[in-house]
Structure formats: C-alpha cells, structure tokens
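Only one protein chain is missing; all other protein chains are in place.
Each chain carries a letter (A and B) given by its place in the written order, and its residues are counted from 1.
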Amino acid sequence: MQLKKMVVALAATALLVPVAACSSSTPKDGGDQPTLHVALPTHAWTNAIKESIPEFEKVSGIKVDLTTFGEDQLSDQYNVKLNTKSKDFDVMMFRPPQDGKLFVQNEWLAPIDDYLKQADAAYKWDDFLPATRDSVTVDGSIYGAPLITEQEVLYYNKKLLASAGVNVPTTMDELEAAAAKLTDKGKGQYGFLSRGQLSASVTQFSSFLYSFGGDFDNGKKATLNTPEAKKAYEFYGRMLNQYAPTGTTEMNWIQAMPIFAQGKVAFYTDVSSLSPNLDDPATSTVVDDWGVAPFPAGPAGSHPYNISAWALGINAFSEHKDLAWKFMEWATGQDMSLKLQQKGQSLARASLYASAEGTKGFRDDMIAAIKSSTAAGVAVGHDRPLVIKVSEAREIIGKPIVTGIDGGDVAAAIEEAQTLYQKFLDSETKA
Amino acid sequence: MTPPKPVAQTASALSDFANKHRKYVLAGPATFFITCMLIIPLGFTVYLSMTGASGSVSRNADFLGLANYAEILFGNDRFWPAVWRTVVFTSVVLTVEMLAGLGIALLLWRTFRGDSILRVIILLPLVATPVAVGMMWMLIFHPTIGAANEILSWFSVSAQGWLSDPRQALPTLMFIDIWQWTPMVTLILLAGLRSISDEPLEAASVDGANSFQRLIHVILPTLAPTLVTALLLRAIDALKTFDIIYATKGKGGGSYHEAETLNILAYSYSFDYQYYGKASAVLVLFLIIILTICCVLIIMRKKQRV
Partner (left out) sequence: MSSKRIAYPIFRAVMLTVVVITLVVPFLWMVLSSFKSNLAITDPKQLFSFNPTLTNYETVFGVADFLPFMINSLVIGAASTVVSLIIGVPASWVMARYQMTKSSTGVLVARIIPTVSLLIPWYYIFAQTGLAGTYTSLILAHMFVSLPLIVWIMLGFFEQLPIDLEESGQVDGLTPIGAFWRITLRLSTPGLATAGILSFIFSWNNFMFALILSSAQTRTLPIALYNFISYASIDWGGLMAASVTITLPVCVFALIFQRYVVAGLTAGSMKG
C-alpha cells in the first residue's frame, strides 16, 4: 500500500516535470534580444572569457549562451550535429590543424573574409602571427580567428640538471648526452620524456622531424622515408626507449606531464601552453624547479612548430552569422586579447609579445623561448600533416614512432608507413 | 451466469473497438515506437554501408554496393583483430563471471546472519554509473599516481602499466568488467538456486552423495536454464561494451588499438575518421555477429527448458 502511493506520486511528478521543462526548453530566440550560441572546449581560455561575457552582453544587447564540452566530446558533437546541418551553435571553437581542412571541405565553416574587410581598423588582422593566419586559411579563404598559439618547447628540471652539473642543451646531441647522464632508472629518475601514444606523439615528434630537416610530405609525395626523416624517427624512438619511464607508448600529455611535474624527469618536450600546470602547487612539486628553453637544434637547426591550436569560426548553417562575427571580433580583438593574455593565455597576436603589458604574466625564460621559436624562418606552421583526414594520417605516421619506442624494427616500420601514407595521400587528392 | 454489471454495460463503441482489437491497440504504440526508432535508422545504416559516405553524410556519396564489406572483410587490418578482441573479451569475461558468480551464489545460498547486507553490497557495482566507474579505475590503475601500483610496491612488485600497457590494457578492462558484472550473475543464479526444491537434494544426500557430487548431478542440471539466461543477458552487454573502454582508452583503443573492440572500431570510424560508409558496414557485420550469438543462446535456452 505504502509502495503503491509512492509509485503514484512518482509517476505524477514524472509526468509534470517534463511538461514544465519542455515549455522552457524551447530556445528563446526572436524578440528583441537574440541569443548567440557558442560551443567551446573545456579550456583555460574558456574559463577566462566566461567572466567577461556579461560585459559583452551589456554592450551588444546580444544574449550569449556558452556550451562547453571535453575536447573529444566537442569533436563528437560537431561531427554529429554539423552532419545534419544543425543550427545548434553559431560560434564554434575548433582546432585548425586537426579540423580545419575537413570542416571546410564539408562546408561546415563560413568564410569570414568579408567580415574582416568591414572590420574596425582597430581589429588589425595583420597583428596575428603569420603562421597562425596561415593555419586558418584554406584555398585562399579565411575561416576563423586564431586564439591560442602553441610552440613546442623544452622543459627541464633545474634541480636535476644542477645535481649532475649539466647545462641546458641547445642541440639534439647535447640533449641526448644530458638525458643519458641523468637517467637512473633504479632511482626512478629519467632523462627524457615526450608523448609516445600512437596519434598524440605525431605533433610532438613533428618539431624533431623538422629540425632533422624532414617533413611528412611535400604536398603530393610522402616523405617519411627520406634520410632526414629516418634519422628523426630513430632519434625520437631511441630517446623514449632508453631514457624514459616505461609505458610511454600510451602517453599523451595527460599521462606524461604529471611525471615531469613530480620531478622524476630531467627533460620534457611538449607544448608551451601546458606550463600553467607546472606552476600549480596543487598538481606540481616542481613549481620552483622547472625551466624552459627553446627547442634544441638538430642537423637542420631548431624548427619547432608554431600553430594556432584553437580558433573561433562561424557555423556555416548559422542564422546569426553577423552576430557571431560581432562576438568573434570582440573576443579576439586587441583589448580582450590583452586582458586574456594577462590571465595566462598565450594568444596569437604578435603585439602581445612585443609589449611589456602583454608578457606580464609570463616568466622570462618562457618569453625567450616563445620569441625565439616564433621568429621568422624558424617556426613551422603545422604540427601534423596538412590533410583532410588528420586522424587517419596521424595513426599511419605514428606507427614507426611507437615501433622505435618499443625497440622494434624502425626501418621496416618506416617503409610500411611510407607506402600507406602515399596511398592515403593519393586517395585524398583523388577525392 | 450472473447478469453483467452496469459498469460494463456502458461500454461505448470506442471501448468495444479497443477490446475487439486489443492486441493491436495495446501493443501498437510500443511496436510503432520501436519500429520508428529501430527500422528506419537501421535501414539508413544499411544504405550508408553501401556508399562511400565520408566527411559529412549530407555530401553526395558514390554508391559502392558491397565494396565496403569486401574491403573490411578482406583488406582491412583492424576489423579482424577487433573481432578477435571482442570474442576474447566476451568469452574470458563470461567464463570468469559465470564461475565466480556461481561460486558466490553458492556461498550465499543458505541464509546466515548478515547475508542481507552482503546482498546489498553486491548491488553497488551493478548500479554505479559506468563512466564514473571508468574514471575511478583510471585513477586506481594510473601508472604513476595510482593506488594499484602503490599497493604492489608494498610487496616489492614493480610498477605495472595497467591500462597504459598495450599488453595489459585488455586484461585490465576485462578485470573491470568482471568486477562490475559478476554480481549480476550472482543475483540471477542465487534466484535460481533459491527456487530449487529440497527434495532431490535430500534424496541425493541419503544416497550418500557428497557436496561436490550434489553440485554436479543435482544442482547444475536444475540450474541449467538459469545459467543460459545469465549467459545470454551478459553476452549481449559484454559484446557491446562501450562506456568503460571509451572512458579509459578513448577512440581507437590505444596505440596498438589494443582495446579496440568492434563497437569501438565502429565508433572511431564514424566519429574520428568520418568514414560513415565503412563504419556502417562494420556495424552491420557486428549486428549479424551479435544476432547469431544470441540466436544460438536462445535456441540453447529453449532446449534446456524442454
């Protein structure tokens, strides 16, 4: 009897709640205050801009609705929703190197060339770092405003280096010698660490590849088996095989960074944007001990990538493209960029790195590293192949890396990857 | 016969109709709903599987006939390993879960003080949200900060890679699945055990059978239909395991695709590679495999009952 009453009560509330909820779930578009839907990843930039949104709403009269997703979940969202020409979001944060070509080919992104022409003079499109402007340009049209820039840098542990009397290496040879000297596996101390996971490793490997004088392809032909590329593959695999903790083949930064942050690793190569984690006493024991240096030089010099990891774009199916642009113009404009940069973001505007104000939140060695790697003729504008189906290409290219880390036959793996990658490139140009 | 009560006499034409066609009126909405949500999407998937749809489904795609199937069955280096992993995962997990489940059910069979608390505890892994469970195990099995390695170090065992070691990832995932679903098998078998009458057991005891002999000759044969049902229910879910693999290994299932089962492969092909044609073909083949296995088990179950 008791239970029956409860079931009835439960049923009644269950029936009523959705009725109330449904009526409120219809988007409150129209009226005098339009709503702009913005899709963002969970990212420090997202958190930083959130606080300023009310300001924008007040000035523009546009109501902004932010949706945040984990990085992978966000890309799942785009895949499903844009496939069905969804208007669920107007502004979308995307990853130019990963998604750019695919989204443009699928006609998911609206070009913003016309908006840029009409933009306020203060917006200064030319202020964005050249490599980042390239990364949002596909076939001569611009599809987004670059947000976050990333360069690969060399993190090191000052304490470990000092204890062994090792200087900060500037070349690959010095790096290997120092890593060898600092590796003491019995003590749980390792000389070197970088990403080794099949797909994730490719971006961090790219700077090694360029510095050894190689690249993934020349636009049409795969170049994974050139002597330069071979040397890079062998070097990267050997470093992780001999001087790194076990299990690197499954490491993305999520797994790798904490090991460096726990002071167990002397050298760690990864993106500059991870550094706030090292400064956070809640996750890091090396807050006072970590240093950062420009990417070491290989036989061809030091050529780290410098990319626009994230950019804002406009959904091609959006019905509020003009409002979307207004938001983008505000969010990536001079003023807001300075404000966000001061909150610790490394943004894509060149002027920020030239002014004392823009670099206020940065450590000196980080500024030096960023400046030297964004200099003309040094940085490479891509950290993964410039193709449409990036995920698939990365898994092909990553294979010899993983083989090298596990001490397998790298030469054979390279030849296999070369063949597969050529086949892949052919199928892309055909399509 | 007593005369009909007035309540029933007021039956309108509508209720007459409803009663006359009650099969269709009552089962209609449910069947209609399932048909719409199942048949139409399934048809679409079958259609996609015969096209070269990639990138975006709304772009025009070539009709390829059975080419995707041919490619997957004979020219793809990820399909068969994924089938193999799915089969290995499912069979190992089912074997351990059935054995452990039976063992625990036997321990709980005869009531004792405190057994109700045990039956409550056993429910916890079953009802816990799989994604949260995945996160929990990801922390426990973390190679550098996880508790599992810390505990091993007490016994001077060196740190293991667990989920991050290509050779250990699938076994670790099996462990998680076993941890989560053995209780379900236990509960089902316990219900089965409790419905066995005492007479044949007592008769066997009188004949001098020991506990083990009673288990083999009396308990297991009686329990057989329940065992097959438990097997069927678990097989359906184990074959389709998604949440914990997605949560711990992501799309693609690791550097060597070492945790990539068919469901994960289909997901990566759709949402990572955007090969909708190929992904759909994988899904159709996957569905055929599942249906075959289920049919075999259902037939077994029917035979057990006769």
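Everything below uses one rule, namely that a residue touches a chain if its C-beta (ideal position, glycine included) is under 8 Å from a C-beta of that chain, and two chains touch if they have at least 3 such contacts.
Keep in mind the model is a prediction, meaning the values are calculated, not measured.
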Candidate in contact with the missing chain, chosen from B:137, B:162, B:256 or B:273: B:137
Candidate in contact with the missing chain, chosen from A:67, A:141 or A:355: A:67
Option touching the unshown chain, where A:41, A:358, A:381 or A:398 are the choices: A:41
Sole contact to the chain not displayed, among A:83, A:359 or A:373: A:83
For chain B, the residues touching the chain missing from this view: 1-5, 7-9, 11, 15, 18-19, 22-23, 26-31, 33-35, 37-38, 40-42, 44-45, 57, 103-104, 107-108, 112, 118-133, 135-137, 139-140, 144-145, 147, 149-150, 153, 179, 183-184, 187-188, 190-192, 195, 225-226, 229-230, 233, 236, 240, 242-243, 246, 262-263, 266-267, 270, 276, 280, 283-284, 286-287, 290-291, 294, 305
For chain A, residues in touch with the removed chain: 3-4, 7, 10-11, 13-15, 17-18, 21-22, 25-26, 37, 41-44, 65-73, 76-77, 80-81, 83-86, 88, 253-254, 258, 261-262, 273-274, 276-277, 280-283, 285, 310
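The working rule: only the chains that are shown with their structure count from here on.
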Mean-CA-position distance for chain B and chain A (Å): 36
Residues of chain A touching chain B in the complex: 72, 75-76, 79-80, 82-85, 102, 105-108, 196-199, 245-247, 249-251, 255, 258-259, 262, 264, 388-389, 391-392, 395, 398, 402, 431
Chain A-touching residues of chain B, taken from the complex the two chains share: 54-59, 142-145, 159, 161, 163-166, 169, 250-252, 254-256, 270-274
